[in-house]
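The structure follows.
Every protein chain but one is kept in place in this view of the complex.
Coming up: chain A.
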Amino acid sequence: MSDEKQQVTRRQFLNYTLTGVGGFMAAGLLISPLRMAIDPVLQPSKKGDLANVGLAVDDIKDVPTRVDWKIDQVDAWYESEVSQTAWVYKNEKDEIVALSPICTHLGCTVSWEGNDQFPNEFYCPCHGGRYTKDGTNIPGTPPLEPLHQYEQKVKDGMLYLGNPHPRGEA
């Protein structure tokens, strides 16, 4: 065989051809299953409607109070009513604050004055995460960001809440 031209040997040619054809077949086989498997990642995030939480604006106190309401949830083929919780109060400027009880550390549930040692704070029992009244995480405790705030509106004197968002994005 001559060295001047880059000769492809029969063996190499067969190897390339078989790898190519095999790869093409494998790709044809796997493309649909893979697309199906990654479908949840490609779903657009759902915009939830704001729901009436059954609390009149006039009844909102200046101390965080736990509010529970139900929303209809569609989980693929399973539809159900699930319970939602918010800590709601009016701040000094008379604005309504509705905080999500989901700890921003690892997702446990916080409560207002959940620990007698820490009055006037939200407390998470899992790893001792703490937040001030406005939801700001206290430095030195596990959470790295403030409690999320619910999207909110007031209609006919009643409070409506939507999805929780990180502070600043609400």
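Heads up, the rule we're going with is that contacts are C-beta pairs under 8 Å (C-beta built on N, C-alpha and C of every residue); 3 or more make two chains touch, one makes a residue touch a chain; residues count from 1.
What we mean here is this: contacts and distances are computed from a predicted model.
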From "Thiol:disulfide interchange protein", "ABC transporter permease", "Cytochrome b6" or "Glutathione-dependent formaldehyde dehydrogenase", the hidden chain's UniProt protein name: "Cytochrome b6"
Among A:R35, A:H127 or A:K153, residue touching the chain not depicted: A:R35
Hidden partner chain, residues of chain A it touches: 29-30, 32-33, 35-37, 39, 42, 76-78
